[in-house]
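The structure's right below; bear with me while I get my questions together.
All protein chains but one are shown in place.
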């Protein structure tokens, strides 16, 4: 499940890129921008990156799809990446983290999306250099479309005026923002289930609760390291992050914490609903038993009385008595009434709603 | 649920104010006070704030309702707020926090209130500058009425003599005080439920326990960050908080901790009551089963004996015997007594109260 | 529950003393002692304290009962207490804490006692100055009687020779010692319940387990802050605590930890007993069901056979056969034996004690 | 339970020795050894210790049994013990701890043993001075026999060549080693129970699980402080512990951690077995119910049909029909077969082992 994509064999040498067979071919999108200008281009040959990296303008290189190992390796060489960095970027999924190298800072983050009704949390790798940002994504995700628009339209706004660290903030903030609608959707599903579970829950309710719990576990497992990575970005003394950008990153970290707290609340609530569900099943078993016991306890003695006078002994004086039959019926009635009084005293005849 | 009001689309640029359509228009209330004098006014035009801010007297600006983005932005400009600060103040709910900027300190707190039987925890944003305090609330809450009276009547008391940091303390303390009656009310509901659950709990008891647990979870989720924010106010070396005010803030933090501990105790107790409730259901099922088993075990064999002598075989000598009927009755009686002795030995005939 | 005594209205100004209507009037007991001499007196007028405080001898002022706000305020003025200190001392219950002021150190502690079968944990406030100790208790408790005797009789012992910090140690140690018998009593109740629960628990066992758990929760909630306060007394660099007294306080802290560990063990054990109790109920339901099933499974088929030959069809050749009756009885017997063999194979006929 | 031996009354003055009435009289065993020589003796009069303590050779004084308070006090005086130290040494049980005094270091440790099938954890107090070690045990335990042999036979080995700190290490390591067989025995009992619980657990299985859990709780409660005390011995800068002995103590701490981890694993496993046990009970109730339901559901309708034709109405044409009896039997057969088909469809007729 978790590691299915980790293809490199156990003990493989460092720098082995675990690229699945069906990986889509890389698309390399380059954004070259400054406070005044903004130029976009798709490039095929990694060597075309060199002039961008060497220029003074800020450059954002977005690499999507890992289907060509040679290209990825060449990009790594051009950017001067440590072999481990390239491995981290492409052998998905990695744990969210923040590592400062001499020439750049590596941040691995993950953003959730719903695919086929299941929560998936693809990895995004961000590399922040002095004047460039590189992002690696293993498939074609639309996570960053809104950021692209903000660069295009953002003349005079911080995204154009501040450095590449602000761009990294904008990208991370966008990724964290992707958690909100998914956590909210799970919370809404829980609220719907709450109403159902408190009433007459269907037999699928528990399974759905389990699915929600499972997805919360997935989000929690990827969200906590992400939060830690964000905290580490703030705490470690990185030469790539300027003072001006720190409050923004702090804000993003706050959002990450807020998400984790909402996830924990939802987990608590899930457990509470499981308890209610199980109690409901027990309660209904109890109700069923009560009906059975009432019926059986009333009619079995009556049937026994009827059975006595159905015996074929020759010398049963009651059978010949004129009042035998009415007396038998009367005794049956009194037994039945006695049982009813007994059950009422024990409180079993109250309506279900009262108790 | 949690994030429903977070309207700005994923990836939106910083400073986007997420103001819902039905937000009430802002009311701006200004308190200008010193040890000797105290002046109140409602203003319409944010620019009217300028003389207050520039004067030497202490100023408290209370903004309630966010229904006019332009006004809010203008207030932010006059006070020199960072774009993120304005976003935090107006995009409710945020996590409680404490951030120190160069010109002011931002504290976000939340105070609970009961609305429609549910716990709500609206956000209050406090901005503490050298000689002013600004509070932002998204609706018209009465949280601060008592503090207003204390300023009006407080000649010679610390609230007039000490600086705006004391006012911030008074506001935060008031907000924390709002937790007490609500936590106490939940604790009282729990005590009532405790009596009910130990006796014959109605079928709604578990649902009510769940509601209490849920509200405790809500209070815990907003209360912990609040406590952390208060601790951060104390620990971080803020230029806006004077030594004289620190013991007061420490006191408020103690109250916040006390509330959280009471919440945790109530959570423990809730779980204990859930266990008792479930055990009660099991116990009652057991009692019902015992009655059924007793009735069935005694009468089914008797009915069987009656059934034998109800058979129509021609050659059943007992039927013709004079003592056949009494003997059958006697055998029935001895079977019944045998069963009763057996059940008494197993302890099933003891009264429910004894066992 | 927890806060019922916090009377000051939400948002009240600092220094409001929340004194309930039925508070007993204050008794002020003064101990003035040195290595050689020891003088006791009860005083009425707080101003009589002044000579004691100003003298060089060590002074212990014990204030019990808060029924006279003016007196309390006057005591606060004489001792130079911060308004918050007086509020902490009299608005019970507060969280245990340790605060160092310039002229004195405030320690709030709590000691448990059993009242009406319930654990109560009244608050004691200790104020340690350079040459005096003041204790505040809201009612007349006997917590400190043994310490008084130790002062009276302690010529040549540390309590007379060391400073007021040793007295504070003696008082705190006495308070912590009050936890031991109560925690032990709960542990003993648990051991008794353990025997009962493992056998045939009465229906009240779970309720009693819940009561014990609840009291453990109460002790834990007040005991943890107390332990933290003790640790804080040791860790913070107080000018009022001398080196000679530190090992004693460390000892008291160890006892506080030991109590908390015993409370946690008891909580664990309580949970284990709840599990056993619930399992016992299930097991007994199972036993009841087995008896019912055995009886019903054996006799229902027999009754059916009897029912067949009780039918009144004219052409039932068996009825006329001479061997009809014995054959019917034989078939009944063989059905019964078959069922018994089946149930023995399934292991349902083993004795309850074996399985 | 835990504190039963703490006899000194609440509030007693420091240094009160809580010696039970039936305490065995003290045995004082002295080991005087150096790299070359080794002399053993039992002494009666504590004053005989003085020459040993004053000599340059290393001395190990082992005191077992506290039945003579005067002797204990005299030993304390000779060794220059703080009153609290003597109290800690003799008022058992104390929490494991490590306290450094000016003239010696006090380490309290505990070692488990099985007595009457229950885990007991008697206390051992070690006092490490510059050239002596004193051990206090409240009864005659054989914990240290192996260490004695090592001293006697250890010419040229570290126990003779290194200082008294190495002896303390050897003693502590021996005590920690006593945990291993007990934790292992509990783990083995658990494994046996695992097989039983997965099959057809007897009714005592849960009780035995509870006993194991309880003993694990006891070991955990005394083991954790012991581990912390060992860590404190390593972390605090004691003048009595030389660099050469530190790696040995680190090793002992590792063993203590390993034991705690094993205890935690066993606790986890215990909880898992409790779950399986409870599920087994539920499953068996379910199986019992299925048999009952099958029997009742098949035979009750048949008996009803027989009952119809057992009625004595005069005008029941079926009774006179030649095919009445066969038809009735056939209808009964078809009802029975119908029920069987229904139950097979619901999967209730599968063998128990399959499902």
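Chains: A, B, C and D, in written order; residue numbering restarts at 1 for each.
Keep in mind that, in the parts below, a residue touches a chain if its C-beta (ideal position, glycine included) is under 8 Å from a C-beta of that chain, and two chains touch if they have at least 3 such contacts.
Keep in mind that this is a model prediction, so the values were computed, not measured.
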{"item": "Where the missing chain makes contact, among the chains that are shown", "value": "A, D"}
{"item": "Residue of A:39, A:118, A:210 or A:344 touching the missing chain in the full complex", "value": "A:210"}
{"item": "Option from D:37, D:114, D:311 or D:337 whose C-beta touches the chain left out", "value": "D:311"}
{"item": "Contact footprint on subunit A, counting only the chain that is left out", "value": "1-4, 6, 9-14, 82, 84, 87-88, 94-95, 97, 99, 101, 200-203, 206-207, 210, 213-214, 217-218, 221, 225, 274, 277-278, 281-282, 284-285, 288-289, 291-292, 295-296, 299-300, 302-303, 306-307, 309-312, 316, 318-320, 322, 324-325, 328-329"}
{"item": "Contact set of subunit D toward the excluded chain (per top definition)", "value": "144-147, 150, 154, 157-159, 170, 173-174, 177-178, 180-181, 183-184, 187-188, 191, 198, 247-248, 250-251, 254, 257-258, 261-262, 264-265, 268-269, 272-273, 275-276, 278-279, 282-283, 285-286, 289-290, 292-293, 296-297, 300-301, 303-304, 307-308, 310-316, 347-348, 352-355"}
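The rule is short, and it goes like this: only the chains that are shown with their structure count from here on.
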{"item": "Co-neighbours of subunit D and subunit C - touch as defined", "value": "none"}
{"item": "Interface sides of subunit A and subunit B: same vs different residues, half threshold", "value": "different"}
{"item": "Chain centre separation in whole Å, for subunit D relative to subunit B (CA means)", "value": "40"}
{"item": "Subunit A: positions in contact with at least two other chains", "value": "310"}
{"item": "Chain-level touch network, classified as line, ring, star, complete or other", "value": "line"}
{"item": "Each pair of chains that touches, named by its two labels", "value": "A-B, B-C, C-D"}
